[in-house]
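With one protein chain withheld, the remaining protein chains of the complex are depicted in position.
Chain IDs A, B and C follow the sequence of writing; residue 1 opens each chain.
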Amino acid sequence: MSILVNKDTKLVVQGITGRDGKFHSGKMKAYGTNVVAGVSPGKEGLLIDGIPVFNTVAAAVKATGANTSIVFVPAAFAADAIMEASEAGIKLVIAITEGLPIQDMLRVTPFLKQNGTLLIGPNCPGLITPDEALIGILPGNIFKKGNIGFISRSGTLTYEVVNLLTLNDFGQTTCVGIGGDPIAGLYFVDLLERFENDPETIAVVVIGEIGGDAEEQAAQFIADKMTKPVVAFIAGQTAPTGKRMGHAGAIISSGSGTAAEKIAAFNKAGVPVAKEPNEIPVLLRELLNK
Amino acid sequence: MSILVNKDTKLVVQGITGRDGKFHSGKMKAYGTNVVAGVSPGKEGLLIDGIPVFNTVAAAVKATGANTSIVFVPAAFAADAIMEASEAGIKLVIAITEGLPIQDMLRVTPFLKQNGTLLIGPNCPGLITPDEALIGILPGNIFKKGNIGFISRSGTLTYEVVNLLTLNDFGQTTCVGIGGDPIAGLYFVDLLERFENDPETIAVVVIGEIGGDAEEQAAQFIADKMTKPVVAFIAGQTAPTGKRMGHAGAIISSGSGTAAEKIAAFNKAGVPVAKEPNEIPVLLRELLNK
Amino acid sequence: MKIHEYQARQLFRKYGIPVPEDVLCYTVSEVEKATRELNRMVVVKAQVLVGGRGKAGGVKLARNVDDAVSAAKQILGMDIKGCKVEKVLVSDAVEITKEYYVGLINDRNTKSVTLMVSSEGGVEIEEVAKDNPEKIIKFHINSLTGLLDFQARDIAFQLFGDITQAKQAASIFTKLYKLYVETDATIAEINPLVLTPDNKVLAIDGKMNFDDNALFRQPEILAMREPDEDELVEIDASSKGLSYIKLDGNIGCMVNGAGLAMATMDMIKLYGGEPANFLDIGGSSNPQKVIDAMNILLNDKKVTAVMINIFGGITRCDDVAKGLIKAMEVITTNIPIVVRLSGTNAAEGLELLKQTNLPTVSSMSEAAKKAIELSRQ
Partner (left out) sequence: MKIHEYQARQLFRKYGIPVPEDVLCYTVSEVEKATRELNRMVVVKAQVLVGGRGKAGGVKLARNVDDAVSAAKQILGMDIKGCKVEKVLVSDAVEITKEYYVGLINDRNTKSVTLMVSSEGGVEIEEVAKDNPEKIIKFHINSLTGLLDFQARDIAFQLFGDITQAKQAASIFTKLYKLYVETDATIAEINPLVLTPDNKVLAIDGKMNFDDNALFRQPEILAMREPDEDELVEIDASSKGLSYIKLDGNIGCMVNGAGLAMATMDMIKLYGGEPANFLDIGGSSNPQKVIDAMNILLNDKKVTAVMINIFGGITRCDDVAKGLIKAMEVITTNIPIVVRLSGTNAAEGLELLKQTNLPTVSSMSEAAKKAIELSRQ
């Protein structure tokens, strides 16, 4: 089993004719993801890597039965693309695009809620259920089928840690990059709940970072609701206050959102927090051998 | 029985300190309506005719359990007042105020829908369930308890016709003035459905006028869904095209919304249409004696 | 409230909707100068607030200055459905590849602003609706989210296959919606919206109406009002709390309530008379209103009898009678006035009116019959 995506996922790529959209459509298809359609207004009729292109998501859904969308369109138009997918009946949207204005996300949120659409991202690397579906810009080769759930706010740090997991023979059920923006779709808690309910997942790794309190909420959720072991890591222990560390969401404001607070919250919830990425597989092994 | 309002109605009057609000609160209370509260920002603590005044509808609902509201506040602020009532949990709002901008009504509509609030009006005389509750500016003395349902887009024309009904011994279950604006809360169809389901109502009188196609829709509904007899009257047979006959909604645009079209629709649905108000009780008697 | 085409074009420009270059002219010499300056083929268009000016000869193509001068001479001063043409718009006559229709209205049933577009432009949309209803695409806009970009684009793609054309059209839809909402419009039509040979999408003829109830917050729109004579009377009545519309008959009506006022007109007609007007004095027994209303009625020289029809509800008939008595003290006329009082305290009211020598009755039909009879004497 897995969460959110699997062999039944039928993917439509929004912005398929752009540089990134084109490149990663090929990569995803090569991985084995069922990429059924692309969308690029005005390019209907084109084939990209054998994938048919439509003017609108509605047309793509009608023709191909797509149920999941990935968004590569530029930041200024990404919110509209997300809403278009939602209105066309897509139930899961993965927004890769970086740099979406926060107000756009605030307008998108209630719209998706009304339609019952889930969103991952924006500004995220996507997600993968190894050997079934890769939806995003993740390098497929470092992932391995297994039974660890993985959630992260980062991109390359995800690869770093997943690589360590795979090298240590911890395969993954599903790995989700939830993105580095302050207002995003699914948060840690939403995914922890799904992993808790996924029979195949036996433990979860959570990679947090400074800014916000999603990690604190995750810790609370783990303490209250989870039976499966969780290992955490927090990036940004050395980050100064008031400076945005690359991600729009990675900022310590007025002394809140610090790594120390997040680590304390996880410790209080009984979740071991790795001091450095190398320690993550070690802690995981300890917990699973208990 | 009755529809929408009865002895269990607990009314809050929005704009109770204004000239009309004050006057009609007294009238409604005198009729026997359970007026439990008034709202007028900044006037909390006041008593009007023994009715306690609150700053906000939320406070009024909390203190008195009000479940129905009547709005007398000026047109520029009426939409906000309607939404305030809805947000405070009021399930039926009667908006007497005349002159609401249409765009305000368009914004109010989805807001009320989300909260499950029903609206009667704006620009309406209100409604009455004789001997139980009068909510509006209708003259209580002309109504009489009975088993005719009554729906009208007009004010004084309602009184004219109801007076004829009462004089001819046709009492009423509930009489509703739905108002003369193009975009309003409940339309004929919504109320016909309720009268059809009300065991005490045996026949319905519908008073339409030029503009829009609410009468055509009513005719269709009667043909498709109603078992009870209906008598209709349409005002404005002599009205010219393009001129607004007092009510914002009473206008024949591009030759549609004419009295002739509406009369034809009712005739097609088997609903007799009175040529003048005097004929209404005559037609009603004929139908009920069949 | 209606505005002229040239005013609609001003609003379009303000919101970034492309329209051809134009000059508003009041005289033939202004038309000559404007055409010379535009230095292109132009269209001379009558600016009147009624429809059907094209069929009436109020729109003429002019290939050169002489053509334009001769068109202006014909159009200026022309009468179109009772409106005298006092100004014309001299507009760049763009070349047209295809015409489309775009309109926004408030839809009563869905309670939403509705965008209607059609590939059948340049003709009246009512005709398209009758003959080719499948050629009209309707989209109901959610007032909370507004018209979203992808929605505008989807609709544009249904008219234009080409992306650069569709993008221009989508942008026009979005801007027109913004204009519509921000100005409290009730109609905003672009007919035709045209495609030119060089792939430009432009608004040619614009029509906009506005919500009278919202004019209090639309000073810029209100400033565009150019009422004709009849409308001036209506606006004057409105400022006195009266709702008045002039008709063609001879029996003046004064009624409390709009629905009852219409029913009164209908009844006069039903009994063989011709109503002279719609007049709703509202729910008040204020003598000043009765005086104002009577003055408006008597200003209409066609009126040969007046029917006052009052149903007392919250307003008591005796109060109305007192108002009428005061009003009759300052009004001098020999036109017969029939008064009908019914409802709350009608008996007391009718009793009071005996001192005035006005014919009084207690039913509406009686009043109508009496007024018709007196109008013929």
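Simple rule for what comes next: a residue touches a chain if its C-beta (ideal position, glycine included) is under 8 Å from a C-beta of that chain, and two chains touch if they have at least 3 such contacts.
Remember, it's a predicted structure, so these values are computed and weren't measured experimentally.
The hidden chain makes contact, of the residues A:Ser154, A:Thr174, A:Thr201 or A:Thr258, with A:Ser154.
Here one chain is not drawn; of A:Gly18, A:Gly89, A:Gly171 or A:Pro277, the residue touching it is A:Pro277.
The chain not displayed touches chain B at residues 41-43, 55-58, 77, 80-81, 83-84, 87, 107, 111.
Residues 144-145 of chain C touch the missing chain (whole complex, contact as defined above). Taking the complete complex into account, residues 23-24, 27, 75-76, 99-107, 109-111, 137-139, 141-142, 152-160, 163, 180, 182-183, 207, 209-210, 212-214, 217, 233, 235-240, 243-250, 254-256, 259, 275-278 of chain A touch the chain not shown.
Please note the rule applied: only the chains that are shown with their structure count from here on.
Common neighbours of chain A and chain C: there are none.
For the pair chain A and chain C, the distance between mean C-alpha positions equals 56 Å. Averaging C-alpha coordinates per chain places the centre of chain A 52 Å away from that of chain B.
Distance from the chain B centre to the chain C centre is 27 Å, each centre being the mean of its Cα atoms. In chain A, there is no position where the chain touches two or more neighbouring chains simultaneously. Residues of chain C found to touch two or more other chains are absent.
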